[in-house]
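Mind having a look at this structure? Questions to follow.
A protein chain is absent from this complex, but the other protein chains hold their places.
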Amino acid sequence: MSIVEQYRTKVKELLSSGQVKMVIGYGAGTTPDRRRPLFMRSPEDADKMLLDNACIANLSGYLVSEGLLSDEKRVAIMLRPEGVRSINILAAESQLKAEQIVIVGFDTAGEELRAIEGSEAKDFCALIDSLKESAPLQAPDPLFERIVQMSPQERFNYWQEEFSKCIKCYACRQSCPMCYCRRCIVDSNQPQWINTSSHTLGNFEWNIVRAFHLAGRCVACGNCDRSCPVNIPLRFINRRMGMEVLEVFDHFPGMSESQEPVLASFKKDDPETFIL
Amino acid sequence: MSEPFEPKIVAFVCTYCTYAGADLAGTSRLKYAPNVRIVRLPCTGRISPMFILKALQKGADGVLVSGCHPGDCHFTHGNYHARRRWTVFRALLEFTGIPLERVKFSWISAAEGVKFAEFINTITEDIRKQGPFDQYKQLIRDTESPATL
Amino acid sequence: MTRILFADKLDNCLERWRSAGISVIGPVKKSNSSGYSAVTKAAEFDFNLVLPERSIKELFFPQSEPLMRYEIKKQEINTSEFKAPTSERIIFGVRPCDAAGLAIDDPLFGWDYQDEYWFQRRRETVLVTIACTKADDFCMCTSLKLTPDSEKGSDILLRPLENNSGWQVEELTDRGREAFKIIADLLQESQEKAAPTAVVEEKFDLEAALAWLKEPENFESHFWKEISMRCIGCGSCTFLCPTCHCFDIQDEGDTYSGIRRKNWDSCSFALFTMHTSGHNPRSTQSARWRQRIMHKFNYFPGKFNLNSCSGCGRCSRQCPVDMGITETLQELSKLLR
Amino acid sequence: MKENSINAQDNIYKPAIMKVVAKHDEAPGVKTLRIEFVDPVEHERFKTTYRTGMFGLYGVYGEGESTFCVASPETRKEYIECTFRQSGRVTSVLANAEIGDLITYRGPYGNRFPIEEFYGKNLLFIAGGIALPPTRSVIWSCLDQREKFGKVTIVYGARTVADLVYKHELDEWMERDDVELVLAVDPGGESPDWKHKVGFVPTVLEQAAPSPDNCIAVLCGPPIMIKFTLIALKKLGFDEKSVYTTLENRMKCGVGKCGRCNVGSVYICKEGPVFTADEVSRMPAADL
Partner (left out) sequence: MAKIGVFICHCGENVAAKIDCTQLTAAIGEHPGVAVSVEYKYFCSDPGQESVKKAIREHGLTGVVVAACSPRMHEATFRNACAEAGLNPYLCEIANIREHCSWVHTDKDMATIKALEITRSLVEKVKRNNELRPIEVPVTRRALVIGGGIAGIQAALDIANAGHEVVLVEREASLGGHMAQLSETFPTLDCSQCIMTPRMVEAARHPKIRLLTYAEIERVEGYIGNFKVKVRMKSRSVDMKKCTGCGDCMLKCPVKKISSEFDCGLGKRAAIYTPFAQSVPNIPVIDKKRCTYFKNGKCQICSKSCPINAIDFTIEDEFLDIEIGAIVVATGFQIQNTAMYGEYGYGKYADVITGLQFERLASASGPTSGKILRPSDNSEPQTVVFIQCAGSRDPSKGVRYCSKICCMYTAKHAMLYAHKVHGGKTHIFYMDIRAGGKGYDEFTRRAIEEDEASYVRGRVSKVWQENGRLMVRGVDTLLGRPVEVAADMVVLATAIIAQPDAKEFAKTVGIGYDEYGFYNEAHLKLRPVESSTAGIYLAGCCQSPKDIPDSVAQASATASKVLALFSKEQLEREPVVASNNEATCAGCWGCVLACPYGAIEQKDILDRSGRLIKRVASVNPGLCQGCGTCVTFCRSNSIDLAGFTERQIFAEVMGL
């Protein structure tokens, strides 16, 4: 039985037994290479479900849509490992209760679709531990390396060009599972810290603050990057933040629901070589 | 033309240590460069990265953030939180090409009037050498210019 | 025999127009993103794009337009206004759907009050449209009763030659004729055949959809919740749409001087209609998506007798969650049957 | 930039500069400003266009603009009065305006109360809380030409005594023989010396029982009050077509372009803010 079949059966069982009220997964998209989020509420819906290498979106953001979890009923969701990490962070930040989420895990790393054992976020701890270990060993991205090698002036120019394209549609924010604020700081107008205009200055501010707010919280699912209609390589900024918290504070976001947020905690001997 | 460039520097400091250190520099009649403008805050923990961005938008060529030495925070650990925040924020600034020479961090206690004065002189000289932050200022100017298309 | 503009003459054309004080804009791909940008050499054009990712709208209704500069003095307020640029320009290589989109918004910006920022640019711009010979899965102009070689909104319509060496020229308006007079001698009479226009399948029954939308009881149909469930509430569909025209007015600057700007805004955003009291007439994403569809296919036609959609398909093409007008109208046109 | 500037009337987004000439605290968080045009040309334009019911965008450069009605009547066009609750960014700054300060005004926009059609008829004004200002504009427009109308009844209620606005004018109306004023506060909102009614507006209205004959009702208030007052009015025999109300929504342009103020297909800024109850009933309730 293929993984898709196996998971369809699983979804049907989850729904027909009443264990969950909904399964969030993937369905066919407009074109053959596209997948779209699918909300399955009856066992028959499972027939529309797909699972393959094209299923890359991190769907965990849907869990915090208003009202979905307030009835305490369980919801199942198909997640890759980074999606499970998102669940851990959302739980750590009190946005949901991890035990209310049934995880249907899968991974497409190494091009091969495979199922991951486990049904709650806590079942994936060992997997995430190993992800942390291998995080520094990730193959370098040539463009990322190029950006790192640039002089500050070149880097500024690079990002200036990229950010000048930004149209402030906030697709990066809306697609990010971590951007659950009821009111985003950019929508706070007393004072208006971030210029809402999409001139390059305003775009610079927005993208810097967005990245800062995700520092130590981003699981590198790539939703923002893929959502950007003007193809700004947002993943790089997030990756740089992720590298920093890992290297300096040994923080790998989403290890468990009891993990302390990296910026709301500290160690007295945190490095401070840059402080004069 | 040959007027030396006078950088504009905005300093965000905590009231208990660095602000008091600056006061001490004053009462000790130490002399330092007049390029810095101090914004007083209760604690380094209150200093948000937004302040730094806004100072740049207001045309600052350099920003200084300073507070109590570790362990000395009047609020016991505001500066520890701040330190983490700055570590991450600095990485972000660096990666987006905002030169770190323009955003400096320091611990200056209430007793370190001399350090304060020397620090202001050093940072002013450093930033004078860097020159005006033209790249950022161009972004600001762009917002003020009429639409071209 | 038709007049042909051969591609190898394009640089000469650009030169001519430039000498005449006309700037040229066209489809360009740079920094991994495509849109209509200023062009100085023919090589910069990218005519292979089915459609630039960003629509032509931003050339008439910039994403952030400075309206006026203000300076608050102790006993007076000095303001000086910004005006849309007065220079003439040609947009070369417009897609028919983009040209049609501009025509759709004209009545809106001229409704009682004339928005000069829009009309100034409209007056100074010649739209040289190239008929589509390619389409992708998202194109849906035909569903909107337009065609891949629609003339709507265009001043000149160019039809690509079969061998791709140039374009047949059709002058549609006086403005177009004026602009092409400058390059008249660069055009050649020829019998070269035009390539067939793209085939764009009709994706939904527009009439059925419009009829459904008109029914007052459908306003609160469960359909809206179902169809918009995966909408994440970003503004990319509205910002890329050639006809979406909503905007915000914001003051930016320090406390005593700054600039009042008109910025794109989106009905997808929760904040769009939020009262300061906290009450929000369109508090859910489904209400916001309904507003978008209703506005385009019910309210707008009711006022201006036009659908506020030219079928470019950008909303679906760029949607992070694979939604869009096509899917919605497809689904709701099925509801009547 | 000089060469770029265009004529003031060409730019529909350019506001007029106004000087604050008087200010008054109405209720906790509620203020009234009286403002005057600095530019006589702008003032002239206002005088020729303003009719009661229209609104404007009041603004402060650096903060933005906020929409509310013109609270002064069309019979008094030397100035504009506006009454607002301090809630957002703009109103917070406007609330701190001092006499002599300069603010901005864009308008008047929108439709109006068809006062000519009210001639010879009895008038019933019903308002709740902070919604008295639009009503007050009509009230004075009518009282300033009192002879053209029949009986005038005003029913005004607020949550508490402190929340009543225009207290000095309420006193004035109370003393006039040609106006019947019914004042009420919600139960629990009365002060020890409160001499008027205690109860919700719909109830108080039913008790007052004005006759629907040859009567036009003008009703302004929060949605919940409107809903129940309309029921009461129907009970009293009023026709929805002769009940007028005003709607408000978030606005940015005021001139039908920015795309946010519509309720269903109706643009409040251009087709409103004045509607009959009949018109409102045909709007999709879910969009209000």
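Order of writing sets the labels: A, B, C and D. Residues in every chain begin at 1.
Following the convention adopted for this analysis, contacts are C-beta pairs under 8 Å (C-beta built on N, C-alpha and C of every residue); 3 or more make two chains touch, one makes a residue touch a chain.
All of these numbers come straight from a predicted model, not from anything done at the bench.
Among the chains on display, the ones the left-out chain touches in the entire complex are A, B, C, D.
In the complete complex, the hidden chain is touched by one of A:73, A:114, A:146 or A:183, namely A:183. When the full complex is taken into account, the listed residue touching the unshown chain is B:85, out of B:85, B:104 or B:128.
For subunit D, the list of residues touching the undisplayed chain reads 60, 93-94, 96-98, 101. Residues of subunit B in contact with the chain left out of this view: 6, 10, 15-16, 19-20, 22-23, 25-27, 29-32, 34, 37-43, 45-48, 51, 54-55, 58, 60, 71-72, 74-78, 81-82, 85, 111, 117. By the touch rule set out above, subunit A reaches the unshown chain at residues 93-95, 180-185, 188, 190-191, 193, 213, 260-261, 263-265.
Keep this in mind: only the chains that are shown with their structure count from here on.
Shared contact partners of subunit B and subunit D, listed by label: A, C.
Mean C-alpha position of subunit C lies 38 Å from that of subunit D. Shared interface positions of subunit D, i.e. residues touching 2 or more other chains, are given as 1, 4, 88.
The residues of subunit B that reach two or more other chains are 143, 146, listed in rising order. Shown are all chain pairs that touch, namely A-B, A-C, A-D, B-C, C-D. Against subunit A, the residues of subunit D that register as touching in their complex are 88-89, 92.
Residues 1-2, 4-6, 10-14, 17, 61-66, 87-88, 91, 100, 102, 104, 249-250, 252-253, 255-265, 270, 282, 284, 286-288 of subunit D are the ones touching subunit C in the complex. Residues of subunit C touching subunit B in their complex: 25, 38, 58-59, 62, 65-66, 69, 82-85, 89, 252, 254, 259.
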